[in-house]
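Single-structure report; data block below.
Here the complex is missing a single protein chain, while all its other protein chains stay put.
Labels run A and B following the written order; every chain starts at residue 1.
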Amino acid sequence: MPENSTSPLLEIRDLRIEATVYPPGEAPHDITIVDGVSLTLQKGKVLGLIGESGAGKSTIGLASMAYGRGGVRITGGKVVLNGRDVLKAGRQGLRSLRGKEVRYVAQSAAAAFNPAHRLMDQVVEAAVVHGVASRAEAEKRAKSLFRKLSLPDPDNIGKRYPHQVSGGQLQRVMTAMALCSEPDLIVFDEPTTALDVTTQIDVLAAIKDAIRDTGVAALYITHDLAVVAQVSDEIMVLRHGKLVEWGHTRQIIKEPRQEYTNQLVSVHEIEHQEKPPRETPLLSVRNVTAAYGGGPIDVLKDISVDLYAGQTLAVVGESGSGKSTLARAITGLLPPKEGSIEFAGRTLPSRLAERTRDDLRELQMIYQMADVAMNPRQTVGTIIGRPLEFYFGIRGRERDARVEELLDKIEMGHGFKDRYPAELSGGQKQRVCIARALAAKPSLIICDEVTSALDPLVANGILRLLLELQAEEDVAYLFITHDLATVKSIADSIAVMYQGSVVRYGSKSKVLAPPFDDYTDLLLSSVPEMEIGWLEKAISSRRMESAGN
Amino acid sequence: MFRRIPPSALLGLVLTSLFLITAIFAPLLAPYGKTEIVGAVWEPLSSQHWLGTDNLGRDLLSRMIYGARTTIFIATMATVLSFSLGSILGFTAAVVGGWVDQLLSRFVDLLMSIPTLIFALVVLSVLPSTVLTLVLVMGVLDATRVYRLSRAVAVDINVMDYVEAARLRGEGQIWVIFREILPNALSPLVAELGLRFIFMVLFVSALSFLGLGIQPPEADWGGMVKENKDGIVFGIPAALIPAAAIAALAISVNLVADWVLNRTTSLKGGRGA
Partner (left out) sequence: MGMVARLVAQRLALGLLLLFAVSILIFAGTQILPGDVAQSILGQSATPEALANLRKELGLNEPALSRYFSWLGGLLTGDLGTSLSSGADISSAIASRLANTLFLASVAAVVSVPLAILLGLIAVRYRDRWPDKMISAVTLASISLPEFFIGYVLIFFVAVKLAWFPSIATVYDGMGFGQRLMTVALPAATLTLVVLAHMMRMTRAAILNVMQSAYVETAELKGLTAFDVIRKHAFPNAIAPIVNVVMLNLAFLVVGVVVVEVIFVYPGMGQYLVDHVSKRDVPVVQACGLIFAAFYIGLNLVADIVAILTNPRLRHPK
């Protein structure tokens, strides 16, 4: 644990936070969200709070402002900010502290800004109300902060309304709003999680510069260790509301002492040997162009890719790149305007309704949100068993036996047969969806962002399972994702998509090796690496390149 | 499932059942005939006439019991009609989509832009006053609300990935509607059923009160308020009794519906639903 100096800015001791839950059909009861967590933060330092969902990291962040979201109660411990016990501050005391000494930057700036007021009014509000600055001074400071955070047109952007600026810009305006009243502490709550990776790097760099230049201290909350390694001096790892490990950033990512921390650090290290292309492709997408509702805007532009049996083609791109639309075109949900889909040597009818039952069986799909991909009123047994009935006419005891076999394959017990989706964890739900796809004995499974909604360790388990199943069943995957780290661990070939076109396509080793096209270069260089100083290197090499051009 | 019924819902269930039993066994329970004149006009409560007599000297309790039968029967029939019509069309519009949906939805918008009671009055000014007319008019007009609800619910479910998964598997419309959509739409619709029934009770009572619903000498609660309302100014509360019965029935059903609604919204799908 890092040494304490004389007077810390923030000291939290034995913090205990509870909430009452109302599960259906059960008596309401209290659960512990944060259990005896202590921390200290010196002036001008950044402490990263990291953990999976349910670790209590956001709750701790908000507790530093004595705020409990959604009926959460602080039931024990002490929170001392600038020598004052925040939990005993009272209504008046809290008001003088919130917005002045400590500020909060939310994950979704789009929701956190009031849609009815101009940005500038909201940015300067706290500074003016707390008497930190006059309106004119505050506006001047806000404009210089907009400039520091590299917002476009810093003198006029404040006149806009929240819906008139992009998500990445809004996140930076929110940071400016926090800095405007010159607080001692800012709580950043996953400020870049909702952003695309190429936007994230800029926002991250802007936040880091601003922290350094203003000397503000920060609690930086995120689930992404590589991100937090870029901005924090120290990192605290949390799990189920308890402290796992706390140390200097270098120590946590280079020499983790706890097994759980080690797992988080090494989460992306799946070794996957690229397979060479076979003679003939299983799936060929030929010059496909598609638009929604017969509209004039092509969301897919002349796409051609091949996928070989038993291999994985990763389709990578940011939001709006058309990668999920490609899946819809292949499955027949969105018949293309031009081009064709060839499968196992034949051309598939472009419309879903015209495909034979065997066409449909061969091509299965797994979705991002496993919660809504399963009918909540059907048991796991029904969900996995239905394709067996539907495609093969297997019923009764034979069906039950096959369902059990499939449960074995996804490493889940036979007892899950009678459970409903609501009773499963996120990872278990996704496993059941995999089993449902496998039940059809397909030769191709389309995986649409299947790990994006999961915590890193759980996602890792799903990826390993998918690789094992590929080896056993010789099934091919069309793997759609925005996450390049995932691509490295699973793909044999890669297609990079940007604004509806494939900008780079080939075997994994070829696509990930220089020389790069501009977009792939940007994309690759934007993925945070678990290495101190990566952010500075990435930003400076980007500046050099643009200077060279 | 019925482990813990809150007291309010229990009260609602008991009262609702009592009303239903009264309606079903009316001829056995009523001490006097429906139209039998048994005493003077507006006699006060007595051991012979527990609720006194009405404006024509008929036993009020007996007429209340027969009235329960008429009011509940008509409200039930109209609810059944409005529900079947509204939900079938609503589901069809949501699942089929396209011009069928457009046509039905615009027509429903049009019907709903006229207040239900006003439109009922307009139509009843030319139609004969029969029970069938009443049930048809109330059922068809109210079906618009059921249509909107069931269409909205079905549209929400229709865009779920599990419905898409079923379509990609190659399932037909019948499977999609009955196995994927309907089980998930049931809870909100069941809760709505209670509210629609209350509305029908209030609706038929209002029409009868205005003299445009059930015609005398048939007994129904709204009509009985009308028959006895002239007594009010003389301090004779006979009209308040059927009015209070309507209120009591509506409140009891509301208590049950409220409980069903709370129970189903807190249930995130799954067990024993």
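The rule is simple: a contact is a pair of C-beta atoms (placed from the backbone, for glycine too) under 8 Å apart; a residue touches a chain by one contact, two chains touch by 3 or more.
Because the structure is predicted, anything quoted here is derived from the model rather than measured.
Asks: Which residue from A:S38, A:N82, A:S108 or A:S150 sits in contact with the chain not drawn here?
Replies: The missing chain is touched by A:S108.
Asks: Determine which one of B:I21, B:L110 or B:V190 touches the chain that has been left out.
Replies: With B:I21, B:L110 or B:V190 as choices, the missing chain is touched by B:L110.
Asks: Using the touch rule from the top, list residues of chain B that touch the missing partner.
Replies: Per the touch rule, chain B residues meeting the hidden chain are 109-111, 113-119, 121-128, 198, 202, 205-206, 209-212, 222, 225, 229, 232-235, 237, 239-240, 243-244, 246-247, 250-251, 253-255, 258.
Asks: Could I get the residues of chain A that touch the absent chain, sorted low to high?
Replies: The list for chain A reads 65, 67, 69, 94-100, 103-104, 106, 108, 111-117, 122, 125-126, 129-130, 160-161, 163-164.
The working rule: only the chains that are shown with their structure count from here on.
Asks: Which whole number of Å gives the spacing of the CA centres of chain A and chain B?
Replies: 49
Asks: Write out the stretch or stretches of chain B touching chain A in their complex.
Replies: So the residues of chain B touching chain A come out as 3, 160-162, 164-165, 167-171, 179-180, 183-184, 263, 266-273.
Asks: Under the touch definition given earlier, write down the residues of chain A that touch chain B in their complex.
Replies: For this pair, the touching residues of chain A are 22, 24-25, 331-333, 352, 355, 357, 360-361, 364-365, 367, 369, 372-377, 386-387, 390, 420-423, 436, 440.
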